[in-house]
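Left out: one protein chain. Kept in place: all the others.
For chain A:
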Amino acid sequence: MFYFLSSLLLTGFWFLLTDGELTSLLVGVVFIPMSIFVSAKLSEKTDSANRTFYINIAKVPKFIWFFIYQSIKGGTDTAVRVFSVDMKLQPEFIHYSIKHLPGGSPMNLFMNVVSLLPGSVSVIREPTSVLVHVLTVTSSSLEDIYQCELAICELYRLDISSPSDNPSIKRVS
């Protein structure tokens, strides 16, 4: 199933990028299977838990809205700092403890989206936490990371009813 869907998707991309040129398949016939092979090998390597996650299609628009809103907020926040004289930087590393997300694709998505939130960049993934670099530690930046975790849980239909504390952090030197 994975190979079939990947072939379909990548052939679609190929035709889109080459404007439907049939002769371009002379090159595509080499590179499309090669991409599928690399993608399969990388998935084997990263998906150690061997668990498959499914996206809730109905929640995709809400997640896209969350993503666009956070991107605008993050980009504006950085631009304002860059153009201001004192920049108001107090860079620090914090350990953000994961409340609900399991490993695999939800965690990968979380790591990528955290880097687009205002003032935070994901650095290292640990079993139960994520090392995050922040420009300044504020309650709103932590709340944003927690909201991001919740948004991804919602997208993947993950259970968030388990008891969780408020967003907690540990500062790292």
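Quick note on the criterion: contacts are C-beta pairs under 8 Å (C-beta built on N, C-alpha and C of every residue); 3 or more make two chains touch, one makes a residue touch a chain; residues count from 1.
To be clear about the criterion, contacts and distances are computed from a predicted model.
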Ask   = For the complex's missing chain, which UniProt name, "Starch-binding associating with outer membrane", "N-methylglutamate synthase subunit B", "Sulfide:quinone oxidoreductase" or "Monovalent cation/H(+) antiporter subunit G"?
value = "Monovalent cation/H(+) antiporter subunit G"
Ask   = Of the residues listed, A:30, A:60, A:79 or A:160, which one is in contact with the missing chain?
value = A:79
Message = Can you say which of A:8, A:29, A:60 or A:87 touches the chain missing from this structure?
response = A:87
Option touching the unshown chain, where A:71, A:97 or A:129 are the choices = A:71
Note = Even though one chain is not shown, chain A touches it at residues 13, 16-17, 19-20, 68, 71-72, 74-79, 81-83, 87, 89, 91, 93, 111-113, 115-116, 118-119, 121-124, 131, 133, 135
